[in-house]
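Can you keep this structure in mind? I'll have questions shortly.
The complex is shown incomplete by one protein chain, all other protein chains being positioned as in the whole.
To keep things simple, chains are lettered A and B as they appear, and every chain counts its residues starting from 1.
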Amino acid sequence: MTGTTGAPLLEVHDLRKEFPIRQGLLRRRVGEVRAVDGVSFHIDRGETLSLVGESGCGKTTTARCILRAITPTAGRIIFRGGDGVAVDVAALPYKHVRPLRREMQMVFQDPYSSLNPRKTLLEIVGEPLLVNRVGTRTQRLERVAELLRLVGLRPEYMRRFPHAFSGGQRQRIGIARALALSPSLVVADEPVSALDVSVQAQILNLLVDLQAELGLTYLFVAHDLSVVKHVSDRVAVMYVGRIVELAPTERLFMQPAHPYTEALLAAVPKPDPRLRGRRLVLEGEVADPANPPAGCAFHPRCPYAVERCRSEAPRLEAFAAGHLVSCHRARELGLRGIGRPS
Amino acid sequence: MDRSAHSLGGEAIATSSPAGTVELDDPAHSEVEERVSVATQWQLMWWRFRRHRLAVTSTAVVGLAYAVVLLAEFLAYASPTASEAQRSLLPPQTIRWFNEGRFAPHVYGLSGRRDPQTFRRVYTPDPDKKIPLRFFAPGFEYHLFGLIPASRHLLGVADGRAEESLFLLGTDEQGRDVWSRLMYATRTSLTIGLAGVALSLVLGVLLGGISGYVGGVTDTVIQRVVEILRSIPTIPLWMGLAAALPQHWSVLQVYLAITVIISLVGWTELARVVRGRFLSLREEEFVTAAELAGCSRTRIIVSHLVPSFLSHIIAATTLAIPAMIISETSLSFLGLGLRPPAISWGVLLQQAQNIQSLAISPWLLIPAVPVIVVIIAFNFMGDGLRDAADPYHMGGLERAPQAPQPSDTPVQSPGAPLVGDAAMGGLERAPQALRRSETPRRSQGTPWSHDADMGGFERAARTDQSAAPVLSVRDLRTYFFAEDGVVKAVDGASFDVHAGRTLGIVGESGCGKSVTARSILRIVERPGRIVSGEIRLRRVGDGGEDDLARLDPQSHDMRRIRGGEIGLVFQEPMSSFSPVHSVGNQIVETMRLHLGLDRPTARARAIDLLRLVGIPRPERRIDEYAFQLSGGLRQRAMIATALCCGPRILIADEPTTALDVTTQAQILALLRELQARERMAIVLITHNLGVVAEMCDEVAIMYLGRVVERGPVDAIFHSPQHPYTRALLRSIPSVHARVRTKLPAITGSLPHPYRRPGGCLFHPRCGEAIRGVCERHEPELQSVATADRTVSCFLHHPVTKP
Partner (left out) sequence: MLSYIVRRLLLAVLTSWAISVLAFVIIQLPPGDYVTAYIAQMTASGTTVSQELADTLREQYGLNQPLWVQYLRWMKLVLRGEFGMALEWGKPVSAVIADRLWLTMALSIGAIVITWVLALPIGIYSAVRQYSIGDYVATFVGFIGLAVPSFMIALILMYAGFRYFGANIGGLFSDQFVEAPWSLAKVWDLLKHLPLPALILGLAGTAQLIRIMRANLLDELGKPYVMTARARGLSEWRVILKYPVRVALNPFASTVGYLLPYVVSGSIIVSLVLSLPTVGPLLLRALIAQDMFLAGTIVLLLGVLTVLGTLLSDLLLMWIDPRIRSEGKR
């Protein structure tokens, strides 16, 4: 399923991003928000890795660091582009980042603010081509038409403005724009969260189809586990800036190894009234990234926490083949997944 | 599941492209929509502006005024400097239009005689001296537009010496004709306004732009400078500066100097507008998208940012011109601005300073009229431009329900400074990240809280139909009468709510579920109102019913029901609380209103209530404000507010959509617990079918304002009858699905509210539509199988004659 030929397309090592908190008269730095607190993973060519988590977990910040939309505080982001050369995106001076843009692109969450309302579709989808001096005007026109067709819109629409389109259609336009330069990596930041239920399916299908047709690699950021199940090969669960579990999709859902994953799976409402059963509800609030608990960040809410969890932060370690967990008690606990697929 | 390609009257053709993706075809666009879809921002602005009739008229007036600027010499008939002591302070003449029945405009000449007492010549109009008016008459020589020599004027007299006989608006102390001088004054005052604004514009855009785009220290410094400038009283400052202008300077030099002086402070307003726009634009994702596409900074500024604030600048500039004009007029009036021989409105009005002379020659005040008219016109015009400036601020109808994006986490905004000044007035946003995360109380001492209600089957099996519903809605219709048309937000909703049970109302955006909730409580905002239908609430005690649709929304009865018998929980807990009142204040107020409690009792009860909903340390929290609580705690407080008077029905409108999934689970558990304890009926409105499956006993599915299917939750999920329900259930992602499976999606998209399909609302997207039937006739909700299951579909019912 995952086209693994050779080295991974993207490797992230110990990525960190901190935002300073300033207070008081002189705007003194009183602390920082550790939005991303040591994140490591890799993505192979052609596969989809999803970053899942609740608010404050740092998934969006991670995604934006990878694209260098934000500058990371520390860590390495190794990207192997079209020419096979490995580049550390995090360490690049900003002017060298521009050529890299052709290889990595983003699909945004909000279809209303991610398209400039004052530009036509041709201008929006064609801008990456124009800015990177790809092709002549006629060639660009053709390419835009081709892209629009690819995402399921009629090419005649290219003269229209975004206000003429619905949310789902706008998202298609955003996808077309992301594909303009034929990137190898596409980061999708909650691409369906702002859409209606019936439209979500269309866009998810589109993304899966495009991946197969164009050989794309996806980093999929989402908060909704059910969406994630439909598109991912592997899933990474994040909590307060760290990855707590990383596993192939099926395994994560059926045999989670981290208590937080278990809680998330239990919390997702399932669309089948016969599955009500006993609900396990996690107490407490999502931890504050500006002030994370000592030791394991999850320990105040964890039903299985022991003394060690309060003082010592666990590391992300191999638990089984391809399955990483960050929990002291991973091996002893037998956690519940979601059961057999329907 | 494959989609067969079919066509229904030219609508919703679903074909497959080679990649297997479904190609969409919009329903036929009308001519108007076609034009709108390709309209640039300027066209949209123009269309919006056009509707503002007052603004359009004002623009015409301004245009007229500037025509005067161009044609000043032509419109004047006497040289502005032609003074003659003998003609001093002559009153205005009336134009008489008819002479002995013929159309022959003329004025009376003046004959003077010496007043025997004061020995001064007194001039009075002499009816015997009729001086005919000529149009395009010869007069003093001038250069039209500064280039073309001419000597014709709009008005004049035959002999070409109009200044001796024509005084349409009287003369001033030096005997100069007021009308002619007014024309010249208009030119000066209006152009100085433009010049001053141009300078302010350059300064304002530059400094405001830098401030907004660069941010940081530069921004702070510029902001402070702006604040300082705005705190200084301007007139004394200008007076001081103007008084310092050397006496020997020429008119032009003085003109330019005055322009600079009045722009010195004027740029601050424009800078503020520009900065504001830049700040809000920074949040727009299309700017990030442009960066990621590889745009250089210059391109982003020029190609993306500038067009976005251009229209706002135009509006702000237009509104700045009148201020400039007033400034110059005031300064000149004082004698400190333009000086004679320069002529401006202020200079003309200077002659009116002396109240005694004004009393004798009130016409000296006439130059005030064009000042007032032009300034009002500019203001209306500027207002119209400002309203039209952002033609994209529509939305609302097209947006899907908000995704869970709790707004209290700062980490999600890329690149923007974490904490910064929210507005120039010094209102600073506090660092939200410093909030201590308090955990709601753990019940029963164990980390997991178990559902108070046991087992799934026992709840689902409760089909106690014998009790009458506590609320019955029948064929409710709520329409919004907007300028562009009628939006049928709710167009036939029928359902029942039973005590101790939960009804789920499910649908996508535009289906009318929120409006239904608001209709029940009679808080639908203008221009919407309930058009027909019944909302029958069972009365406590005698078992009779009240039809809420018939009650006056402001009546005592309805208000008693609102909050007292029916509670409402909203989606956005942050904005559902007043930002300036404490949480407890709002709870206490409601309890005192409905239950008549005194303050201490109400407060004690409120604290208990907060504890009940799981808020730790409620005696402290009660005095806190909404922004001090986290998302989950806020929603609990919201629920407490809704429950404080022990209502029989709780309506929860997307109560968990804005929350994290683990918090959502807590809130839903809380609701279940409360329902069991109080035997309360809950109406749960949501778009999330998973939540419905978890929480509800009965479900009503809504589409485009209509309830299309209704029934017990198990039946709806396991044997849905309506094609929409079936398609919807198939298309939702689920954690139980196989990995990486595609979902059968519903074709097409939700139609625009103004373009509702005829016949069955769902037929354009329906895979099972019956040709010839579904597009022509509207189905009704009728029972299927059992009494508690109703469907609105021709697959299950024959067509009844409309």
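Everything that follows uses one rule, which is that a residue touches a chain if its C-beta (ideal position, glycine included) is under 8 Å from a C-beta of that chain, and two chains touch if they have at least 3 such contacts.
Being a predicted model, the structure only gives us computed values, none of them experimental.
Enquirer: So which of B:P132, B:G216, B:G240 or B:G646 would be touching the chain we can't see?
Expert: Checking each option in B:P132, B:G216, B:G240 or B:G646, the one touching the absent chain turns out to be B:G240.
Enquirer: Considering the complete complex, identify which of B:A85, B:I148, B:L252 or B:V580 is in touch with the unshown chain.
Expert: Among B:A85, B:I148, B:L252 or B:V580, only B:V580 touches the chain that is not shown.
Enquirer: Please pick, from B:H52, B:H106, B:H498 or B:R562, the residue that touches the omitted chain in the full complex.
Expert: Spelled out, the listed residue whose C-beta touches the missing chain is B:R562.
Enquirer: Out of B:T171, B:T641 or B:T790, which residue would touch the omitted chain in the full complex?
Expert: The missing chain is touched by B:T641.
Enquirer: Just checking the interface: what residues of chain B touch the absent partner chain?
Expert: Residue positions of chain B that touch the missing chain: 224, 227-228, 230-237, 239-241, 243-244, 246, 322, 326, 329-330, 333-336, 349, 352-353, 355, 358-359, 362, 365, 368, 371-372, 375-376, 379-380, 425-428, 430-431, 434-436, 518, 521, 523, 525, 554, 559-564, 567-568, 570-572, 575-582, 586, 589-590, 593-594, 625, 627-628, 638, 641.
Assume only the chains that are shown with their structure count from here on.
Enquirer: Distance-wise, how many Å sit between the C-alpha centres of chain A and chain B, to the nearest whole number?
Expert: Spacing between the chain centres: roughly 34 Å.
Enquirer: What residues on chain B touch chain A, complex-wise?
Expert: 17, 19-25, 33, 36-41, 44, 283-286, 288-296, 299, 304, 307-308, 392, 394-395, 398-400, 402-406, 408-412, 414-415, 418-419, 431, 433-440, 442, 446-451, 455-457, 459-460, 508-509, 630-633, 660-666, 668-669, 687-696, 713-714, 717-718, 727-729, 731-746, 749-750
Enquirer: With touch defined as at the start, can you tell me which chain A residues reach chain B in the complex?
Expert: Result: residues 1, 19-23, 31, 33, 35, 48, 54-56, 58, 60-61, 64, 67, 69-70, 98, 101-102, 105-106, 108-110, 112-118, 120, 127-128, 131-132, 149-154, 159-161, 163-164, 166-169, 174, 177, 180-181, 190, 193-202, 204-206, 208-210, 213, 223-227, 229-233, 249-250, 253, 263-291, 300-303, 338-342 of chain A touch chain B.
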